[in-house]
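Quick one: the structure is below, questions incoming.
Removed from the display is one protein chain of the complex; every other protein chain stays in position.
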Amino acid sequence: MTTKATRLVIVTEKILHKEITRIIDAAGATGYTVTAAGGKGSRNVRSSGQPLVADSYPNIKIEVITADPAVAKQIADDVAARYFDNFSGITWLDEIEVHRLHKFQRQG
Amino acid sequence: MTTKATRLVIVTEKILHKEITRIIDAAGATGYTVTAAGGKGSRNVRSSGQPLVADSYPNIKIEVITADPAVAKQIADDVAARYFDNFSGITWLDEIEVHRLHKFQRQG
Amino acid sequence: MTTKATRLVIVTEKILHKEITRIIDAAGATGYTVTAAGGKGSRNVRSSGQPLVADSYPNIKIEVITADPAVAKQIADDVAARYFDNFSGITWLDEIEVHRLHKFQRQG
Amino acid sequence: MVDDLVTTRGDDVEAILEFLTRLVAQFQSPALAFLLGGMLLAALGSRLEIPDAIYKFLVFMLLMRIGLKGGMQISEANLGEMLLPMLFAVLIGCSIVLLGRITLARLPGVRGEDGIATAGLFGAVSGSTLAAAMVLLEVEGMEYEAWAPALYPFMDIPALILAIVLANLYLQRRAPATGTRLLAERQPVRLWPIVKDSLQGSALSALLLGLALGLLTEPASVYEDFYDPLFRGFLSVLMLVMGMEAYARLEELRRVAHWYALYAAVGPLLHGLLAFALGTIAHLVTGFSPGGVVLLAVMAASSSDISGPPTLRAAIPTANPSAYVGASTSVGTPVAIAIGIPLFLGLAEAVFGQF
Amino acid sequence: MVDDLVTTRGDDVEAILEFLTRLVAQFQSPALAFLLGGMLLAALGSRLEIPDAIYKFLVFMLLMRIGLKGGMQISEANLGEMLLPMLFAVLIGCSIVLLGRITLARLPGVRGEDGIATAGLFGAVSGSTLAAAMVLLEVEGMEYEAWAPALYPFMDIPALILAIVLANLYLQRRAPATGTRLLAERQPVRLWPIVKDSLQGSALSALLLGLALGLLTEPASVYEDFYDPLFRGFLSVLMLVMGMEAYARLEELRRVAHWYALYAAVGPLLHGLLAFALGTIAHLVTGFSPGGVVLLAVMAASSSDISGPPTLRAAIPTANPSAYVGASTSVGTPVAIAIGIPLFLGLAEAVFGQF
Partner (left out) sequence: MVDDLVTTRGDDVEAILEFLTRLVAQFQSPALAFLLGGMLLAALGSRLEIPDAIYKFLVFMLLMRIGLKGGMQISEANLGEMLLPMLFAVLIGCSIVLLGRITLARLPGVRGEDGIATAGLFGAVSGSTLAAAMVLLEVEGMEYEAWAPALYPFMDIPALILAIVLANLYLQRRAPATGTRLLAERQPVRLWPIVKDSLQGSALSALLLGLALGLLTEPASVYEDFYDPLFRGFLSVLMLVMGMEAYARLEELRRVAHWYALYAAVGPLLHGLLAFALGTIAHLVTGFSPGGVVLLAVMAASSSDISGPPTLRAAIPTANPSAYVGASTSVGTPVAIAIGIPLFLGLAEAVFGQF
């Protein structure tokens, strides 16, 4: 049995790892998954300042699954407001079906 | 031309790599894609036992695309029944559109 | 506020990294995200020629988000026509909701 | 008589003083210094990172070096001498697990399988702790048989197997009540898969390959130019990682019963002393060297950090890794290195005199 | 008189010739050769890759080696001697930033915060450039106090802090107009988080841990067998990476005002000369060694490549990293290594004579 849930994806600079996961926790999400990513976007005008040569994955891709779409929305808004003027990054939403819904619901 | 298909995603501990891909093969899926992942979930109560300091990606994210939703369902059920009492992990489904459908259909 | 957009995913051999990103740029997409991936598919009949032992992630997974579905379609067609006779690879589409639509629209 | 006693007491005091001096000196030895340095860095929130690829390579280098050296020195003549220490190694590994089974695993607040898994980890052996002891013995000029470190798997594998068997027996007995389906199903515990899994792990693979290459081929040149000179350096980096890891795990340990901390603090020393006693018997019977006795004690005192955890995790899935890994990494290993090694070394000097 | 002048001129010519000879020789030194090699490879489109894990480990090894050596040699006796150079290091770091603030940051086409961030990066120190100078001094047989490289953080941290403070002041003054919400909010710049963040970074962590271990423990064996012998080799690989990086950043530099290129070309030499002057004072007052003076000058001339950029990125988020990283990596570092080091070395020979 599956239930509809929201998957928020954030692709941004590695340097923001800690800050963004803090926002995610604060918003009440039950978890997140991080993968190393590289890429290209509009930021070609500004560098991330991290070594280009040695590290082919200077970005991170963070996925947050939440039973409550409002949580996803809040995270996306917070992250964009706080960082996307000065750091590169994009966010998108996807509707998915989760198994074991309780894993994505805030307890209490 | 594209066709609807099901994408099953499993995020779990690296140690289960071999076991889970065995389940996927057994269920008759035509393939899978694995990426290294880190993350946080409800398992904060139990450690994976893998080095924390050196390895920032102790999880794997496995994606399986199948033309037949029943295959995805079976894999998700099998994996959860066999491992998710004792190992951390989540699964979700996504409806996607594939090109070249035959690549995701069991032959014979 | 979010807007519908198309997410194209390509999983293929690492060796094609440069060629495929060139196709993506040429098609007018505004960016892409790359992650290292491993996996199994129908190509079991042919090897990628890359070291098996040392590199557990011989594939790449490329995600391209575009406001215009036609761009995604063109990239998928181009890549398949040019490479998928001789290289392993799959592509799929997903409908998502993006924030800040302008980031995924071709300027000018 | 009285005079005699006084002398003895004087000797005791001297011995204790010497042990304390050695303890302080040991805290300045590179191995322990880097271990503590790692803990400190982690405690201060440093973002220093030794990448996973480097860590894996360091472990490979270390165990390959131990194996090569052992293999190069084992000859047929040695096999006779090795027999008794080998037997003792097996005995010690199993005794530690049994001891844990009837103490830790029965304490209130300790789940049976968690206690047994912890005992298994402490019965098994840490290659890095062993390496640290080897370096110190060389510095002190205390000789040991080059094959002594090769006793490693003879203590390590039986301990892990026994723990897994005991855990399964334990769970089976409880099974009807709690319904731990999975483990209950596969009733007879098959041993070979566990042994095979152990041997195929990266740590034992490297050690055994080194042994085989040392025994059958002529790796002396590459050993002397590469594996040996880099040994101490790589060990220092590994100790740094272990220190950071120890601190990072403290949090986990705090979440389980306090008994684990006690067991992890006292166990290594008791286990080491037991091994020291058996090693001394081997010394008397077959002339096992004092340095060899110390290494046997250190193996007993050490708890597996690389190969043990994944093996246990796969074979006793219901056991909580926070308990056994936390106990071993956060407390067991630091105690074994910081107190165990100088203690056994001092004891060897006291017992075997000038060697 | 005339004769005298002629002699002087002859001397001048000789000195210049010697500097040029040294410059050519320096281009053949491994450090610079690998740096240029890396640029060449990148320019030719080579797919050669030094993996990230290796790069991180090399940086660790380098700074640990510098720290260990420094720590091992600092004793209480030295603390007195160290005081003046330490003070000067702080002074130099801050002066460079202030100088950049009133020159580069005020030039047309240069955004205030970008200019200040660039000045901060040039005030901070590059461990690899420093290491390259150390190797060259050893080759030339010019002695320096083993603690001299440990002046690093005393120049590095104040420069970064001052730049961050100045940038915040600048932005606050502009804030009402442009509405840079975020920075305006947290009005008083808190210093401790910046210092802490600097110290927790991987570069300074490794350096300081090395210092502590060298000071408090006995790492001589592992230093001599491992960290020191591998030092030059690892430096050569690091220089290769830096060369590739320098070329890769040129594109970014081209996109910002040309003033950055000019600043990055001239700044290192001016900063180095300023430090050389202060170092010479320390030489006269407390006997600071000529080699130490050269190292101080090189630190001043160098610009931070590892720890500086992320610190600035986090603390002055509105500053454009293409400007400051591009200027530092693509022009500043090559100039400091290729021209700065031989210049200061030649100067030391001219000023301090046969040392």
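Here are some notes:
Chains here go by letter, A, B, C, D and E, matching the order in which they are written, and residues are numbered from 1 within each.
Basically, contacts are C-beta pairs under 8 Å (C-beta built on N, C-alpha and C of every residue); 3 or more make two chains touch, one makes a residue touch a chain.
Given the structure is predicted, the values throughout are model-derived calculations rather than measurements.
Note that the undisplayed chain, when the full complex is considered, contacts C, D, E. Touch with the chain omitted from the figure is made, among E:F19, E:F34 or E:F344, by E:F34. Although one chain is not shown, part of subunit C still touches it, namely residues 15, 45-57, 82-83, 85-87.
Seen from subunit E, the chain kept out of the figure touches residues 25, 27-30, 33-34, 37, 40-41, 44-54, 139, 229-230, 232-234, 236-237. For subunit D, the residues touching the absent chain in the complete assembly are 51-54, 56-57, 60, 196, 199-202, 205-206, 209, 212-213, 216-219, 221-222, 225-227, 230.
In this text, only the chains that are shown with their structure count from here on.
Separation of subunit C from subunit D in touch steps, taking the shortest path, is 2. Where touching is counted per the definition, subunit B and subunit D have no chain in common.
When C-beta pairs in contact are tallied for each pair of chains, D-E comes out on top. Interface subunit B/subunit C: under half of the residue numbers present appear on both copies, so the contact uses mostly different residues. Overlaying subunit D onto subunit E using CA atoms gives a rotation of 120 degrees, to the nearest 5.
One simple way to say how far apart two chains are is to compare their mean CA positions; for subunit A and subunit C this gives 20 Å. Chain centres here are Cα averages; for subunit A and subunit D they lie 41 Å apart. Multi-chain contact residues of subunit C (touching two or more other chains) are listed as 35-36, 94.
Under the contact definition stated at the top, the residues of subunit E that touch 2 or more other chains are 51-52, 54.
Contact annotation for chain pairs lists A-B, A-C, A-E, B-C, B-D, D-E, with touch applied as defined.
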